[in-house]
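Other chains dropped; remaining ones untouched in position.
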Amino acid sequence: MPKLAELAETIGAELVGDPNTDVSRAQTFETASEGDVTLATKAAFIDRVDQSRASAILVSAPIENCSRNLLIAKNPKLAFARAIQTLHAIRYEALGVCADLIAGEGTTLGKDLSVHSRVTIGREVVIGDRVTLHPGVVIGDRCKVGSDTVIHSNVSIYHDCKIGSRVIIHAGTVIGADGFSFVPDEEGHQVKLLHLGGVRIEDDCEIGANCAIDRGGFGDTVLRRGVKLDNLIQVGHNCDLGEDTVVAALTGFSGGTRAGRRCVIAGQVGTNQHVTIGDRVTIIGQAGVTKDVPDGSVIAGMGQSYNSWRRSQVLYSNLPELVARLRQLERIARVSAQTSAEESKKSTGND
Amino acid sequence: MPKLAELAETIGAELVGDPNTDVSRAQTFETASEGDVTLATKAAFIDRVDQSRASAILVSAPIENCSRNLLIAKNPKLAFARAIQTLHAIRYEALGVCADLIAGEGTTLGKDLSVHSRVTIGREVVIGDRVTLHPGVVIGDRCKVGSDTVIHSNVSIYHDCKIGSRVIIHAGTVIGADGFSFVPDEEGHQVKLLHLGGVRIEDDCEIGANCAIDRGGFGDTVLRRGVKLDNLIQVGHNCDLGEDTVVAALTGFSGGTRAGRRCVIAGQVGTNQHVTIGDRVTIIGQAGVTKDVPDGSVIAGMGQSYNSWRRSQVLYSNLPELVARLRQLERIARVSAQTSAEESKKSTGND
């Protein structure tokens, strides 16, 4: 159990309070009690800091006359993420290799592994050190798995895929299935384009549950260092997702999509084939990316800029009102046309 | 094989016809023949009741001079669902526990189980009575599985998840993977928020194939009694779905979404983080729930009311026509401005 002073140092926060306080857990603001560190970023929580029973509260700025221990950090949410890791991360312990492991010829295993029961590995696979493989994992021939990587239950990895170090792959995900490319022949039957490439997942990536990351046609499908995917995401053949890009659930990248670094892509987004998304792009949920997107853009709807889409979307909701206004103008125009006609008739009659 | 009188009583329908008729199957209106009970709710079928070869026909009201056995029920579809269960449900028979079961220390098994081959269970797990576990199921440490629950092939359940009684989980589904929460650090690298909560699935839930239900950050992700999920559904960390709510395929609930009781949520719907959906809400397919939704609402598009969305959607299809009308008005305005200018010029000239 660390003292508050140590925790403050570890997470990069400034302590205003008692350095000798014991802290053992991270908790939400509403559930925190003695021994807990918590987070107050919303105004509603900051107003109630004095009533909190937490032993320390992470905030972004000092609070005058505060009775509680405060941890002040420029980015309190980041400091809180680090506090949770400090207090709750379970230190890795090697469980060994279950005796029922099936591994093909030429496969080499690193040291200090945790290979659970019912794991199946093909030929000439290289497994790094301290790798955890959960039950039902299947790894194909000639794959590589880097050190400290965790692969959860029932993940299927096809042949010739490279997984980096410190990668986490959640249960049920499939890596390296064939890309979806067919050409109709003279009779309309679909002829399969064989996929000769593989998949390369670089260090520090995390991939959610039940995703599907296809192998490349020629060359690899690539997830660069630090990419984080949520659940149920489709990554088509030869996609290339840039460093530290995060993607929410049920998004689908068509074959050949390229995304830059540090993008934030929300859920249920779809991309057209071969589009290129720049660096630091934000894509709003359910958007369709129909064409290339420059660095730093915010995109929504069918490839619109977010601001333009917001305006369109508000007006879309107001379309019935707009049509009523249009109809009113048409009525005015009709009346005025009639009046003119009558006046012109009158003046003609007057002649 | 029950007699028609017994079936009528079991399903809560009133019989008009021969109580001693044998019925052995439920069938669709078009395929039903002797020995079958069927359903006629559409007008087209009701008109043809006399031509049906079924031994009994479920309808919502008596039909005069009808030559067939009728089962009259206020809700014939519900009565038909019960008839199918009565005639076709397979009575549970315990198959025993396959000798290859791997179960960790401290795990306890109920009685009359059906544990198929290649099931892997962690430590300190509690399995109730008459539970069915299909091949490839993996259950993590400290989980609980209630009585009469069926878990299909290759389902992965992480540690510390609670599954109620009479729950059905279809194949490939993943329960308890980490929620998707990251905070970028000073260098733009994503720092993982560890997830300390679990998942709680209450009694009588059914979860489709290849779903992903993430564990909570602090506290549990909850599916309350009787929730029914279709296939390929994403339930983010700390979601809370209310009793008897049904959700169609490919819908994604972002972290912290709350839904009330008896909601009907269609396919490919997405929700923003932390939105609250009331009771008895209906959400149309592909809608985006961007803000809180009051009880009893019907929602479509980007969080609009269904009626407003329908009008907007019709006008959206008519936008080219609306623009033509706008252009016509602009032409009139231009002409009339010209006329005024000429007249004013004329009158000025006349001066």
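All chains are identified by letter, namely A and B, in their written order; residue positions are counted from 1 within each chain.
Here, contacts are C-beta pairs under 8 Å (C-beta built on N, C-alpha and C of every residue); 3 or more make two chains touch, one makes a residue touch a chain.
These figures come from a predicted structure and were not determined experimentally.
Because every chain is the same sequence, the assembly can be counted simply: 2 are drawn, and the full complex in the file has 3 copies.
Here is the rule we use: only the chains that are shown with their structure count from here on.
When chain A is fitted to chain B on its Cα atoms, the angle of the rotation, on a 0 to 180 scale and to the nearest 5, is 120 degrees.
In whole angstrom, the spacing between the mean C-alpha positions of chain A and chain B is 25. Remark: chain A residues 26-28, 31, 75, 77-78, 80-82, 84-85, 88-89, 116-118, 134-136, 152-154, 168, 170-172, 204, 206, 208-210, 226, 228, 230-232, 244, 246, 248-250, 261-262, 267-268, 285-286, 313, 316-317, 319-320, 322-323, 326, 329-330, 333, 336-337 touch chain B in the complex.
The touching residues of chain B, when paired with chain A in their complex, are 102, 118, 120, 136, 138, 154, 156, 158, 172-174, 177-178, 180, 182-185, 188-194, 196, 210-212, 214, 218-219, 232, 234, 236, 250, 252, 254, 268, 270, 272, 286, 288, 301-302, 304, 308, 311-312, 315-316, 322, 325-326, 329, 332-333, 336.
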